[in-house]
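Everything below concerns the one structure shown next.
As you look at this complex, bear in mind that one protein chain is not there, while each of the others sits in place.
Up next, chain A:
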Amino acid sequence: MARRPGTGYLGVVVRRGSTRGLDWRLGPAESGLLGHLAYSQRLTVRSRTERNWLGPSPSWAPQADLFSPRSSHSGGKLTLLCDAKTDGSFLVHHFLSFYLKANCKVCFVALIQSFSHYSIVGQKLGVSLTMARERGQLVFLEGLKSAVDVVFQAQKEPHPLQFLREANAGNLKPLFEFVREALKPIDSGEARWTYPVLLVDDLSVLLSLGMGAVAVLDFIHYCRATVCWELKGNMVVLVHDSGDAEDEENDILLNGLSHQSHLILRAEGLATGFCRDVHGQLRILWRRPSQPTVHRDQSFTYQYKIQDKSVSFFAKGMSPAVL
């Protein structure tokens, strides 16, 4: 599979509403081809056996191939986590613990749960969020606590969640400033952390708080330009798929992000309803927004069962409860 080097970024962003003129041009977002191939081959070989992804053994974390210093990491990636009819928060916990173990600098914008919730689950997965926060590896924005501060007390300096005090839908610029400030590389000379990562859980909450879908897409675009291209980091965002609830704003947001992301992990509930042994289905879709798709995007589907400290994946219909 030959690949033409130096392909520019076409910037295919599908969104309704007016396109705002962005000043910067985004350069080539080359994805580590070797990493991609290695990853897909590894998964094809192991697709039949059951294995634990989120266990505390970092040697088996498949994304390590993609982002290890060995492979060519010349650009960041946007991973979109999506959940429909089920709870996809286990993916957020996984990525948080994964990046902390990989020694990355993480900025976590946690809008839906409190710090202690992530901290307790992180301990089960083998990372300590409090230690990471003390070391400076983790910058945690606790949305719930900050919202209470913003709404009940007037803040002097601009607060990341300043839009809660405004009557009409503003923009997310203060939040973007916060992210940029958090992930800006320290000029001390020594590289303590490998690369920066931005984690957002979750974006649909911003729509509930009065932001328009376009404002949220702009925010993501700004973050991507800074984090993915300028700082060569990664981004992981969670969006809920409302399904048949006819949430137009959410659909706009989801479609827009799907076209920009390199990897889409979609956790769905089973079509037949609740099952005790199979909690849902995970669809993995690799995309290459950097070039027109000359070949089909790769996609895998696995069913999963969440356990206390890990998640076990198996091919469809191969649940141990059924076999």
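Convention: a contact is a pair of C-beta atoms (placed from the backbone, for glycine too) under 8 Å apart; a residue touches a chain by one contact, two chains touch by 3 or more; residues count from 1.
The working rule: contacts and distances are computed from a predicted model.
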- From the names "Elongator complex protein 4", "Eukaryotic translation initiation factor 3 subunit I", "Aspartate aminotransferase" or "Trafficking protein particle complex subunit 2-like protein", which one matches the UniProt record for the unseen chain? "Elongator complex protein 4"
- Message: Among A:Thr194, A:Ser242 or A:Gln298, which one touches the chain that has been omitted from the display?
- Response: A:Ser242
- Message: Which parts of chain A face the unshown chain closely enough to count as touching?
- Response: 87, 89-90, 93, 112, 114, 116-117, 119-121, 123-124, 128, 130-131, 134, 143-145, 147-148, 151-152, 154, 164-168, 204-205, 207-210, 240, 242, 245-250, 273-274, 276, 279, 306-309, 311
